[in-house]
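Of the protein chains in this complex, one is absent; all others appear in place.
Then we have subunit A:
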């Protein structure tokens, strides 16, 4: 419907004409939503970030039409709205996929495997950072720390948590997304599209049945200290939440009720591998 100047390249001639308005029915619907958002704040301008989420929920990215709408609703200039929209990374400035797959590559996740996941996903999907697959399903990005370091490495899809990922689990997940199979996060609600997610961000609660309670009260890592304090066994670390473990891993995850001292038992690492005596234990001090 609209095209931003960045898609057309830099034009050096006439100043750009004002963006076209939304069709009347779309405008009427968005205006009702916008008034509800504006009413939440003592000063209307505070509604700008939610309204940008709202127009993003309409078109999947923030268009010039969307920015014009925000400006009109809040009595701002489009320049003022553009200045804000371009400052924040969650506002997309070009059309993107239904599912935004963000791999955390900040230090801790990167070191724990985020870099490897991001590399393998780029290769697997044939797209680079910020690019979308041909079918319009998946936009791949690397993201910054998302406050889930105890679940590293973390992948976010439409801002739902996919914890303790591996390259294999991440590749399976994007394959499922592209083939339309239902995909559920480890923490969060069953995935909705990027546009539907943007509407929640604009401040409209998710009304889907079961969305709020999905995946339970807390992730396993969040409960580790509590279980220790209560004298219960800490849950064993859940490394492969989606489907089977990678090659070579033991066929069963240790039981969650395993005793705390289980870390003293022979471990499935090269350190306990008799055919490979000089494992990490010997190497580390050298």
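Following the convention adopted for this analysis, a contact is a pair of C-beta atoms (placed from the backbone, for glycine too) under 8 Å apart; a residue touches a chain by one contact, two chains touch by 3 or more; residues count from 1.
The rule is short, and it goes like this: contacts and distances are computed from a predicted model.
Colleague: Look at the options "Peptide ABC transporter ATP-binding protein", "NADH-quinone oxidoreductase subunit F", "1,2-phenylacetyl-CoA epoxidase subunit B" or "ATP synthase gamma chain" and return the one that UniProt uses as the protein name of the missing chain.
Modeller: Its UniProt record gives the name "NADH-quinone oxidoreductase subunit F".
Colleague: Which of these touches the unseen chain: A:19, A:34, A:48 or A:140?
Modeller: Candidates A:19, A:34, A:48 or A:140; residue touching the omitted chain: A:48.
Colleague: On subunit A, where is the contact patch with the chain that was removed from view?
Modeller: Touching the chain left out of view, subunit A contributes residues 40-43, 45-50, 52-53, 74, 83-84, 87-91, 105-108, 110-113, 115-116, 143-153, 156, 158-161, 164, 166, 185, 187-189, 197, 200-203, 205-206, 211-231, 234, 237, 239, 246-249, 260, 263, 267-273, 275-276, 279-281, 284.
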